[in-house]
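Sending over a structure as structure tokens; questions will come in a sec.
Missing here is one protein chain; the remaining ones are kept as they sit in the complex.
Showing subunit A:
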Amino acid sequence: MEIDKENVVQAVVIMDTFNNHFSPICDNKPMGLLQVAGIPLIDFALESLSHGGVGEVILFCCKGGQKIKDYVRSCIDNKAIWSVTMEVQVMMSDTCQTMGDVMREIDAAGLIRGYFVLTTVNSISNIHFGSLLEQHKQTCKKDKGAAMTLVYKKVSWEHPLIASDKPTFLAADANTKKVLMHQKYKPKSTEKSINLPLEIVLNHSEVKLHHNLVDASIALCSPSVPPLFSDNFDFQTRDDFIHGILINEEILASSLYYTLLKGNQYAAAVTNWKTYQTVCHDVLHNWTYPLSIDTGLSYQNTYFDMGNHNFRNKNSTLSRSSSIVENVLIGSKTVINDNTVVTKSMIGKKCVIGNNVTIKGSHIMNNVVIKDNCNIVNSFIDDNCTIEENSVVENGTIIASNVVVQAGSQLRGNILESTEAEREKTLMKSTSESTEWENESSGSGGDDFIGFEKTWSDSESCYSSDGSDESSLPDSPIPEDTNIFLQEVIDSLARGYEEKLKNDYLILEINSSRYAYNIQLHEVNFFVVRALLSIPVLAETKNVLSTVKDILKYFKPVLSNYIKTKSSIMDCLRAVEDSCIKCQWLEGKCGQILHLLYEADVVDEDSLIEWRQDLEENESPIANQPSLVKFFEWIEEASEESDESE
């Protein structure tokens, strides 16, 4: 029995992706239960592992572990095919935040007996893991330090799996298949050159460069991998691990290898909505053979092939006048009524689709009700939703479970969530909020969110409307501390102005906030002027200019305290520029403000001229404002006059 155990191939499946690419769908349910072509990902994972000769599986859940556990148990009770040949163990840990934590946990628990397969729940493949692992063992015999063999599938550059994910660049020794360099680019990166260190080329007789690899997040690991994660606390993801190993190859005494899959082998990972669609398509078109839409409990073939890659469950009901065009999957007990057109879509179980509905390029999960005359294009609708009559849902709308969409709604690229707390099925996010949500996700997630595709397979538009411009974050947002500082300065100045406090106290107050928030001197100059021009009184008054004049007069001592040197004058002018751009009440009045400052002797001619040049160089939006132009004309005239008079 003991000997037998040693030969069993072990696999570790990480059940989370540690990102929010599938938010809000995967907020409340584990990634493993997300359905791809009607089958939960976990079924694909387990089936492919059992098919690949794996004997023991460790499912590692970081959230929703109980749901996974229940699901696995129900599968075993129902005699799923894999349960006969494979032992499945579900591990749970709420503390793990990254893949690195998971590996450290596994190392601590001592679950790994030897070589093992490391994969994630979102990868779908039909490869034979056992033989690949054997291959990795052979590599290890030649090189004791071989830690990991990465599994890649080579596809063409235009392939959607590459175009919509992070392309990988790989340099490797052609003879030994040892990885020398590994780099991931951002999606649609505009980088045109690749830096290849010279020693890579000098030290190896033949180097292979790959740029068109699909990373299915499958790796074959040596027993040394979990300890390596434990030793290096900065390894958070598999990419960290790869980079760490490559950079510190000598110190860690480890190396990486790669292997490419052959023509009939399929491997891909569902990493975002785009790849989700691609993988669904591949499953429907049988590229994943023998994994198919019948994968699951015991391969009870329950689908009718209707031609044109349309499949419908034997228990589904289609109206005679409905039309199913191509690439459609219809689950069991789903009813489709009169004159409804469905194309390029997946419809789950027990759905009811009304009359005259058009469904195109969409993914509809289970128990969804779509009433008459709706139009559903390129959208994702989760379980138990209801779409009332005459609604339009399109452009990558994502609707989480239990939402009711009101009759006649127009949803374009929105993300709808149901509020669990109130137990009320309401719309939470409107269009304006949805953009906000994306910014959040790209900011906090660190990864670029790739949205649902606008058109089903338009190779040009990689990102949807809801994903288009997040790669560039809102330009240089004011960092937290300085923002608070600015607010405080504005508050104290406003109070000082209202209550006619002494300027000396105000200076003291500003200085103390300055130290509290650790603000540089030149920033203080900038913010004081900025604050002066943002005092709330200005927004309310009708005659802005006279108020500004008043304010400047009142705060003269403050200004003269801060604005003394040439560089501080420049700070002041930049603050004016900034305020004129950002504050509505100063719109178009830049010249007048400057005039007031000039008259108050805060700024001088030389710095004004220098600043103007800066403006023109930087192509500032206010450079050509008529008031500003006029003001500079006046300055020039004035200086000439003064020259003459001398």
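The definition used in the following text is that a contact is a pair of C-beta atoms (placed from the backbone, for glycine too) under 8 Å apart; a residue touches a chain by one contact, two chains touch by 3 or more; residues count from 1.
Here is the rule we use: contacts and distances are computed from a predicted model.
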item: Record-based protein name (UniProt) of the chain missing from this complex, from "Ubiquitin-like-conjugating enzyme ATG10", "GPI transamidase component GAA1", "Translation initiation factor eIF2B subunit beta" or "DNA-directed RNA polymerase subunit"; value: "Translation initiation factor eIF2B subunit beta"
item: Sole residue of A:F169, A:W287 or A:Y598 that reaches the chain not shown, by the stated touch rule; value: A:W287
item: From A:E87, A:D143, A:D305 or A:D606, residue that would touch the chain that is not displayed; value: A:D305
item: Touching residues (missing chain, whole complex) on subunit A; value: 50-51, 53, 79, 81-85, 126, 153-161, 263-264, 266, 278, 281-282, 285-290, 298-301, 304-305, 308-309, 326-327, 344, 456-457, 459
